[in-house]
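Complex shown without one protein chain; remaining protein chains in place.
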Amino acid sequence: MLDNKKVGSVMIVGGGVTGMQSALDLADSGYYVYLVEKSGAIGGAMAQLDKTFPTNDCSM
Amino acid sequence: MTLSEVTNIAGTAGNFQVTVKEAPRYVDVDKCIACGACTEKCPKKVDSEYNAGTGKRKAIYVKYAQAVPLKYQIDPEACIWLKKPGACGFCQTVCDAGAINFNDTEKIHEINVGAVVLAPGFESFDPKEAKVWGYGIQPNVITAMQLERYLSASGPTEGHLVRPSDHKAVNKVAFLQCVGSRDENLCGNGYCSSVCCMYAIKEAVIAKDHVPGLSATIFYMDMRTHGKEFERYLERAKSDSGVRFVRCRVNGVETEGNTDDLRIRYINEQGRQVEEFFDMVVLSVGLQTPKSVLALAETAGIQMTADKFAATSDFAPVQTSREGIFTCGAFAGPKDIPQSVVEGSAAAAAVADLLAPARHQLSTAATFPTEKDISNEEPRVGVFICHCGSNIASVVDVAKVEEYAATLPYVTYVERNLFSCSQDTQDMIVKRIQEQNLNRIVIAACTPRTHEPLFRETLKAAGLNEYLVEMANIRNHNSWVHSKDPVHATAKAKDLVRMAAAKVTYCTALKPISVPITQKGLVIGGGVAGMTAALNLAEQGFEVHLVERTDTLGGNALFLKHTWSGEHIPTQVKKLIEKVMANDKVIVHKESEISKVEGFVGNFETTIKGGDGSTQVIAHGIGIIATGAGIMSPHEYCYQTSKRVVTSVEFDRLHELKEKHVRSAKNFVFIQCVGSREGDAMYCSKVCCTHSVQSAIEVKEEDPSRNVYILYRDMRTYGQREKLYRQARQMGIIFINYELHGKPQVIDKGEMLEVMVHDHILHRPLKIEADIVILATAIQPRSDAKDLANLFKVPVDGDGFFLEAHAKLRPVDFSTDGMFVAGLAHYPKPIEESVAQALAAAARAATLLSKNEVSLDAIKASVDAEFCDGCALCLDVCPFHAITLVTKEVDGKVGRLINVNKAKCKGCGLCQGTCPKRGVYVGGFTMQQISSQIEAALAV
Partner (left out) sequence: MSFEPKIIAFCCNWCSYAAADLAGISRMQYPHNVRIIRVMCSGMVHPELVMDALGQGADGVMVLG
């Protein structure tokens, strides 16, 4: 009964690595996702980093 | 939705009404092609947020070169026109695409959703206010994020490390840790930010790579390198890179006379005050929740902790206090990238649990016309040359390229477009393919890495196989990098088009491969991680087999009492077990082990062997390894000989049972890092510092007259756990630091123990009489982990823990598709992190299980039976174990050849590069195709 009222969409607030991962996983498993980001582009703090440890991979 | 903020959340779990305010961008994203002409002309410069204030940006800008969406935006605070209409407007004049819209307005959206996930992130602590570090006054005092930008090739100095004040090369740099963390006086942030130790080490190592001979010193209180592979990174930074570590909190940075040099005073290891000069000081600033996010928390109506992070339970680490609203990332406590990514997936699992009945309700699948068979047709190549506004056309003479392309073999149609990627051009290309009967397409434009998927869709829409397109990268690899040499750029564009046209001629229709998925899961390990993952998948509606080696569910959690935040573990574990047992979608196999595994993603067949020797084959689409870890049994500190020396877990038990030695003891000594961070176990067990501090607080609380000592190397009460460390110190628990070269000694004196340790603050040896010594023993990988790894063809690392596909971005996936890892099997971690990882593994698994079939990219290796003679050289080089040897029969003769499992193959072509007989090829990148490109490249 109650389940019928559930909406199959999700809003993710924040477009950093965390929000993006959440959004991708939900979209990939059959939900409609709204990704809301405050700034002009997604990416968050990780996009500012030069390299990441422990492998010193580029973080882009 | 960018430039958007949530202003209200009404409704309840399953059915929320969210109000989103979208700020105007003043640039039409459908029209903007990110050519950059507007930015070039914009006269207004302001500090760039992306470069953390180290560089400038214009008033019309793109956040960073690789931004998604790669669309420009106007900063209304800086734009001259928006402040005074008519005053400037250069961008509007130069925009060929007509994307500038100064009349853009704020929009309010009302959106109906079933759940909300909050992942708003953090901000760096601003050290300006505190004044002591000279930040904001001394240009050579910078934050770690600013250094990150200076070191970056895309940063303001293109990776050259120079002093901001005078652009002098930096020879000596100091990092100050815990700026804005673990400090209630200067910043009010008592917690540890968890990530700064690691990023400081990384930046020091990379800075030393950039500047040969650079001296880098890190001033710290405790080195908190508790994550996977972090300890080794620390050791390498010391031994290989020569980064200097000084254990001392520095209280201020001063200047020296009129120079820009910076003076730091500190206490060295000999206890003397010394002063030292540096060219640059980097502040390892902590993470904190921004004010705007606190406002969001209030809008969402959720509870926060005293440290201003979202409040959660350790057994539901992504659930906020309001049902249907979830949290992940640094919003619920400072954390590093892998843990944030884990929580991102975990939140997805929690949402899927809530909204399972509404799955697929709103998502849609696109439909395409039937594909035309072109295998018997002569190639008819269509070439589309993109101007990319002026990006290509201002350098390359596109008309000449067009003329030239028409002369190439098989090319029957050529056309130029202002923007090949725009929607109207897409429609036009579809039309041309149909009316000109084209069967191969060359797009001479930008990079296939971003745009090939788009053009593949275009071909599909035209009824052509999507793999019959080839891109010539005449922008990124040509007009942008030879912008001052139009003659050669035009010649090169012709070459690139010729190469692409040559290759596309040999393109054949590749069939996308799809494999059906058995929508069932297999979870190995019945501890907290395994049960959490299994239960979540079951709640999402999937049948799950849970295999447990012993006769009890619960795993290591059965030995534990409280989580760091004080939640009672036995109660929670009991609840979890009950839920698992009550859920009819979870099939529990106790006293069972895996004996054989066959198959691949979507189609595994695993044999489990029961305690009675019976076997059973289970078909499943995904597998989650959550087999836990063991506790190391120490061989030092008189553990083997004295009853008064016990491990942490043993101590908890004795303490709970009020055993007489423990009850009557007056002097307690905890020794940390027993079996961790040394020798072969060069990793931190992560949980022991917090565990010992908690136990110490308990015994001290029971009887404040007790003397409680903790002998440690670095206290690693990371994140909000720092609260416990602070409390312990306030209670009078004595913390004594020791170094690996001066480990404590325990001498058994019969009635009591004598512990000898060198005190680094008093600078003399210390003798402590102890009634009981508690050893914080290491978490060890299970010795049979490797066997299981071999069965599932997944890797373990050098320590024996299961190795994930990517340390940062795929923390629960294995490189083998369809396999996931969670809990201690991956690395030591506290319960809340195990739960998050288990949920994440379930979410990742659900992305496969929610589909009937998984479609794979068609760029795969195929065997050419005519040439393959089964020499098997390719078997060893295949990193995905996708190739097997089979027998064939030709004209009655039995021979051998290889077989490629397309579901496992990733199309890397190592086999093709190895094969001496051309017996194996990768579709879309055959030897013939590459040869044709070489030939075309060198033809003129």
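For clarity, chains are labelled A and B in written order, and residue numbers in each chain start from 1.
Keep this in mind: a contact is a pair of C-beta atoms (placed from the backbone, for glycine too) under 8 Å apart; a residue touches a chain by one contact, two chains touch by 3 or more.
All of these numbers come straight from a predicted model, not from anything done at the bench.
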Chains in view touching the one left out: B
Options B:N268, B:T447 or B:N852, residue touching the unrepresented chain: B:T447
Hidden partner chain, touching residue among B:V132, B:A153 or B:A399: B:A153
Omitted-chain contact residue, chosen from B:G134, B:P317 or B:G907: B:G907
Of B:D485, B:E656, B:D703 or B:D869, the one touching the omitted chain in the full complex: B:D485
Chain not shown: contacting residue from B:I267, B:L558, B:I697 or B:I859: B:I859
Touch list for chain B against the chain that is not drawn: 65-66, 153-154, 447-450, 473, 475-478, 480-485, 488-489, 491-492, 495-496, 499, 859, 877, 907-910, 912-915, 922, 925, 927, 930-931, 933-935, 937-938
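One rule holds in what follows: only the chains that are shown with their structure count from here on.
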Chain B residues within the chain A interface of the complex: 1-6, 14-16, 18, 20, 25, 49-50, 52, 62-64, 66-71, 73, 111-122, 145, 148-149, 151-153, 155, 159, 198-199, 201-202, 205-206, 228-230, 232-233, 292, 296, 328-331, 337, 340-341, 343-345, 347-349, 351-352, 354-355, 357-363, 807-809, 843-844, 846-847, 849-850
For the chain A and chain B complex, residues of the former touching the latter: 2-22, 25-32, 34-57, 59-60
